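Apart from one protein chain that is not included, each protein chain of the complex appears where it belongs.
Presenting subunit A:
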Amino acid sequence: MSAGLSKVAVRLPGRVESVDDILARQGCGPRERRVFTTLHGLRHSPTLAAGERTEDLLVQAGRAALGGRSAALVLYGHTLQLADPEMCGAFRDRLRDRLGLPGSGFYGVSHINCTSVLRSLELARRYLARPGAGPDERVLVLGGDQGSHHDRSRVIPGLTVAGDAVVAVLVQGPGGTDRPRYRYLGGAVARDARFHRNLRMTRQESAAFAETAGAATVETVRRAAHAAGVDLDQIDWVMPHLANRTLWRGFSRLSGFAWNRICLDLIPERGHNFGTDALMALEHADRTRRVRPGDRCALVSVGQGAYFQTVIVEVVDDE
């Protein structure tokens, strides 16, 4: 028996911005902007409309994932740092109240950049597998950031532009009574602290990171597959970190994993949305029936710093 995941709830903000416009505001020249659109395949970035708040999107996504059920614990995976009072006080309490979970535990998962949401899934699974856990206990995992708060927080030079979409998923333990949509099979994590300077990296460090990230991503996905009891060639789909298409061309080349089994459909219209990407790709693939019951999917995230996280799930039979 293993942990189960609900369907993924995605909430998009009310407008999109052109990646080209965002980069132009940051002072990027035409040639650099063309790299993002032509090579990386990035066109649009979901952006909060006037008066919209990330908190509202998190509440909507969380309620959808809960579907009227309760959760003993809420884990909020985020890339951007929140002020301590927000995580310990008003924001936390408002969110719990609005989710109908006033007595539940609430923790932020951060400082691992865009791997924070998949790490939250892993932490939820471990929490629910602890000795003495009740069969009906659940953990609500929330993810997403307000990248549009400031352009400097949403642009990673040469790599990607991040948007404001959010996700939520409900996790139950091995003895859970809900019918899950996905079954957890295994996972793997890696870290390479040489790149801890993050957005302050030099051009040479950024280039080294780009080269290292490809091999480290492949290695992490392979280890996750092995943890799930299979080889990489027995994985049906990669649900990728949607930073750009270039990263995944490298992944396909290095690993031999079929290019057309990496679900990159969302790159042009949504692009990268911090730690939400892999779950958003899974939701898209499921909704559009690209995945079938029994398919094994590798959810993959990569964080500046650098951090790597993969979770393998299997699509459960339709009722």
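Convention: contacts are C-beta pairs under 8 Å (C-beta built on N, C-alpha and C of every residue); 3 or more make two chains touch, one makes a residue touch a chain; residues count from 1.
Note that in this section contacts and distances are computed from a predicted model.
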| item | value |
| --- | --- |
| From "XdhC family protein", "Polyketide cyclase/dehydrase/lipid transport protein", "Sugar phosphate isomerase" or "Phosphopantetheine-binding protein", the hidden chain's UniProt protein name | "Phosphopantetheine-binding protein" |
| Option from A:S206, A:T220 or A:S301 whose C-beta touches the chain left out | A:S206 |
| Given A:K7, A:R34 or A:H226, the one touching the chain that is not displayed | A:R34 |
| Positions on subunit A contacted by the hidden chain, ascending | 31-32, 34-35, 38-39, 41, 158, 203-204, 206-208, 210-211, 245-246, 249, 253 |
